[in-house]
Every structure is written in C-alpha cells, then in structure tokens.
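Got a structure for you, questions after.
Now for chain A:
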Amino acid sequence: MKLLSLVISLTLGFLLLLATADLPDWGDPQSPASIHVSNYYIENSVEQTSVPNFVTSVLADYRGYDTMFETIVIFCAGITVLTILRRSHRQKKKEVRPRPAREGKDLILISAARIIAPMMQIFALYVVAHGHHSPGGGFQGGVILGSSFILLALAYDLETILKRLKERSVIIMSGIGVAIYMGIGMICLFLGGNFLDYSAWSSVLGVSAVEARSHGMLGVEIGVAVTVMYIMFSLYADLSSGGEMDEGL
Partner candidate 1 sequence: MNEILTAIIAKYNYWSFLILLLIGLHAMISKNNLVKKVIGMSIFQSAIILFYVSIGYKKGATIPITEHGHGHANEVVHQTAAEMVAGFANPLPHVLMLTAIVVGVGTLGVALALVQKIHRVYGTIEEDEILEKIKE
Partner candidate 2 sequence: MATLPFPEAAPLLAILVSIAAIPLIVLSGSKPNLREFWTFLAGFIKLGLVLSMAGYILAGNTYTYELCKVLPGLSLKLTVDGFGMLFALVASTLWIVTSMYSIGYMRGLDEHAQTRYYSFFALALSATIGVAFSGNLLTMYLFYELLSLSTYPLVTHHQDQEARTGGRKYLTYLLSTSIGLALPAMLVTYALAGTLDFNVHGIFPAETAKSTLVILLIMFLYGFAKAGIMPFHSWLPGAMVAPTPVSALLHAVAVVKVGVFSIGRILTGIFGIDLLSTASLNVIVCVIAGFTVIVSSLIALSQDNLKRRLAFSTVGQLSYIILGIGLASQLGVIGGMSHIAMHAFGKITLFFCAGAIFVATGKKYISEMKGIGRRMPFTMAAFFVGALSVIGLPPGGGLITKLQMASGAMQADLLFVLVIYLVSSLLNAAYFFPIVYNAFFCTEEEAMFDKKVAEAPMLCVLPPVITAAISVGLFFFPGLFVDFARLMVTGL
C-alpha cells in the first residue's frame, strides 16, 4: 500500500510539475485568470449591486447559487453527523456507563468564557451585518457565533449549554437558516424575476433595483449565519459526545 501510494503520489506530482512551466508566474496581473471574468466583477460590482466588497457581491449575488448550495452542504453535514451518531434518548437513560469523574469546574475558565462569549457574539453580528463593506459575511459571522457557544460548552459542559440551546431547536433553526436563503430566492420567482434575482425585491422594499440586490444579499447572509452557527455547534456537540449529548469533552 505504501509503495502504491508513493507511486501514485509521485506520478501525480510529476505530471503536475510538468504543467508548472506552463502556468503564469505568481501574482502575474496579466494571467488569464485575472483578466477574463474577474475584472467584470471589479469594474461592475458597485454599479450593479451597490456592494463595495467584491468578494461578498460575487459570493452572494453573482454566484449566489453556489453559495446557497454551500449553505446546504453545511446543513447536510450537520444532519448527516447527527443521523450517524445520535442515539435514542430512552436508551441512554437505561444505560449506566462508567465514566471518569469530572474535575470541578474551573472558575477562571468559566469567568473568562462568560466575558468573552458575549463580545464574540457582538463581534459576530457585526461581521455578518457589515459583510458588504468590510471583510466578513455570513459564514465568518456564523462560525464566530457558533464558536462562542462552543467556548461556553468547553468551559461549562455540554449538558449545561444544551439546556439553553435545545437540540431540537438547533436542527430546526439550521433548517430555518437555509430556508431563509432559499425563500429569498424563491420569492424572487413570484415577484417576476429569476431565481435569486434580488432586484425583483425592489418593488416590495421600495428601493432601486441595485439597492435591492444589496438588501437581498444582507438577507441571505443572515440566513447563512443562522445555519452555520447552529450547525457548527451541532457538529461540536455530536462529535465531542459521540452522539450521547452528555457532558462532552
């Protein structure tokens, strides 16, 4: 196996090396990748979508369809892990499994987490909301939000956090997150546009078509953030407890 693997890897490496000479230099502004489609985004993003962060406009609008599925990948991963790992509630109660006694909760850790977590959350909301203008967006914000809960779960234990963030609501909320994205796109159909054509919202929102695109993006970013946050936490909860939803790590 080792030998086979080396042969495969080295063959691949050799082939890819062959191509290297043909590839443009690093950072070459005239490389084909940087002159065809991408310049259109740089030149037109502001006029067409009123979003100065090109990454966001490409992500959530020009290639919004990709991003929708990206959110669904996350959602799908969450459901998958849950379905694979989760055990039944009833069964768990019957089972008495010996576990190592947990050390007392660390006061410093808890206090620090309690201070840091809200700040993380505020910052995350900023990252979500300001994603059009500065680096940030739904994914980034969602991950920070999710990790604030993970931090709390680490400092206390999983069961404590699960009392606040019910497992059922985690799944439902993550579904709602993708549904928000999808819904914004679907409503465009009823407003006479194509799927994910946010400009169709202009009549409802009472703004210009270009502004509507910007608002639409904000909407979908919120959806993304909701899903990512809950699924990140759900992944942590499932994986750290092996699907038992007990004290976790």
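Quick note on selection: all candidates are chains of the complex that A comes from, given by their letters.
In this section, contacts are C-beta pairs under 8 Å (C-beta built on N, C-alpha and C of every residue); 3 or more make two chains touch, one makes a residue touch a chain; residues count from 1.
Keep in mind that this is a model prediction, so the values were computed, not measured.
Q: Would you mind pointing out which option among 1 or 2 touches chain A in this complex?
A: Of the listed options 1 or 2, chain A touches just 1.
Q: With touch defined as at the start, can you tell me which chain A residues reach candidate 1 in the complex?
A: 1-2, 4-6, 8-10, 12-13, 16-17, 20-21, 23, 25-29, 31, 33-35, 37-39, 41-43, 46-47, 50, 52-55, 58-59, 63, 66-67, 69-71, 73-74, 76-78, 80-81, 84-85, 133-135, 139, 210-211, 235, 238-239, 242-243
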